[in-house]
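All protein chains but one are shown at their positions in the complex.
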Amino acid sequence: MGTRCRFRRPSPVQEPPLIDLGLDLVERDGWAVLVVSGEVDVATAPRLRERLIELVNRGHHRIVVDLVGVEFLDSTGLGVLVGALKRVRTHDGELALVCAEPRILKVFEITGLTKVFSIFGSVDEAVGAG
Amino acid sequence: MGTRCRFRRPSPVQEPPLIDLGLDLVERDGWAVLVVSGEVDVATAPRLRERLIELVNRGHHRIVVDLVGVEFLDSTGLGVLVGALKRVRTHDGELALVCAEPRILKVFEITGLTKVFSIFGSVDEAVGAG
Amino acid sequence: MAETVALEIPARPDFLALARLIVAATAAADPLLPEDRIDDLRLAVSEACTNAIEAHQRVGSEQSNIRIECRLSPEQVEVEVRDHGAGFDPDVLVDHPPATDPARLDHERGLGIPLMRVLTDEVEFRSTTDGTTVRLVLRVSAVRRGR
Partner (left out) sequence: MAETVALEIPARPDFLALARLIVAATAAADPLLPEDRIDDLRLAVSEACTNAIEAHQRVGSEQSNIRIECRLSPEQVEVEVRDHGAGFDPDVLVDHPPATDPARLDHERGLGIPLMRVLTDEVEFRSTTDGTTVRLVLRVSAVRRGR
């Protein structure tokens, strides 16, 4: 059933982690690669933001955000990425995006953000170009 | 997007076939095997009923209905199968079901219809037993 | 505090799948409901919606909507299906012959309400000549007790 667990309500008992946003960290060639999966919207974007802030605070200033596993990305998600780019720039760092899905790329295109971000087709290209 | 095309509305132009019920016929060892896929409910059951009636009318009295690809089956679907069993019996024929999914088997169990139908785990077993 | 998700669909078989979709997705918000219980609820609600759609068809009002309301609370998931058909008396329903009786095969219908009763923890019908509301309840505690 593909409809299961898109969201969770507050519950009286301890709650399992939300399963609609995956955030996995891989380190490669001096880059912190954050692999994002699921849906990035106003419900889940705060977790993405926190995670990116935490990375920068821990000294990671070369970050790749891998969006290949992202099924949905809205303006809130774009805002989080803009904020993260600004944050790494204040540390003279870099932020690269990996995105291959036309549906997600389109959101960057129509907002003009393809001119703001470096977007690559694979993590290899992103860390190679850095 | 797993949500696409569960149903179709009437349209002014010619309509593509509904994609939520698959009905494929295979003949094996003297059995007509009707492979059903998708969701069997009040919207789609009439097509299953027609197809089964047509098979019997064309002289197929030994029928296997393969429900392995069925994701959803409701009481309307059960009714169609009961009607088909009655129909083949009037021709001294047989109707066997193939079903492995606990979710679908459960519907037969709680309605007592496991006692009415011969239910097998695979088409091989169904045609072998006949 | 209960949270309510409501869906209104035309009283037409084509839209049944939408009702199932929303009930399953809403019930999945309850981390304590295992997937097989959600399947049970989905089928029970689908049966109730089928009856609602047929009730509208009988009075020729396929144009008006049926409403499916899901209420989540810590104790239970409750779904109400409301139609504007002609109503019925839930206490006067045909029983089927036993499965072993050959006459069982004469009955292709009448399994919807029995299914609802087995699949959920509570079924309630409120029916008048202006329409019917079916209330289906899954208790979360019944799940926790390993039901």
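Every chain is named by a letter (A, B and C) in the order it is written, and numbering of its residues begins at 1.
Going forward, contacts are C-beta pairs under 8 Å (C-beta built on N, C-alpha and C of every residue); 3 or more make two chains touch, one makes a residue touch a chain.
The model shown is predicted, which means the values in this text are computed figures rather than measured ones.
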Tell me which residue among A:Gly30, A:Gly83 or A:Gly128 touches the hidden chain in the full complex. A:Gly83
Cross-chain touch to the chain not pictured, restricted to A:Leu23, A:Ala43 or A:Val68, is A:Ala43
Absent-chain interface as seen on chain C, which is shown: 3-10, 12, 14-15, 17-18, 21-22, 25-26, 29, 65
For review purposes, identify every residue of chain A that touches the missing chain, sorted by number. 3, 6-9, 20, 39, 41-43, 72, 74-76, 78-80, 82-83, 85-86, 89, 102-103, 107, 110-113, 115-116
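Just so it is clear, only the chains that are shown with their structure count from here on.
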Which whole number of Å gives the spacing of the CA centres of chain B and chain C? 23
Just curious, how far off is chain B from chain A if you go by their C-alpha centres, in Å? 45
Between chain A and chain C, what is the gap in Å from one C-alpha centre to the other? 40
I need the residues of chain B touching at least two other chains; which ones are they? 3
Multi-partner residues in chain C (2 or more other chains touched) are 21, 39
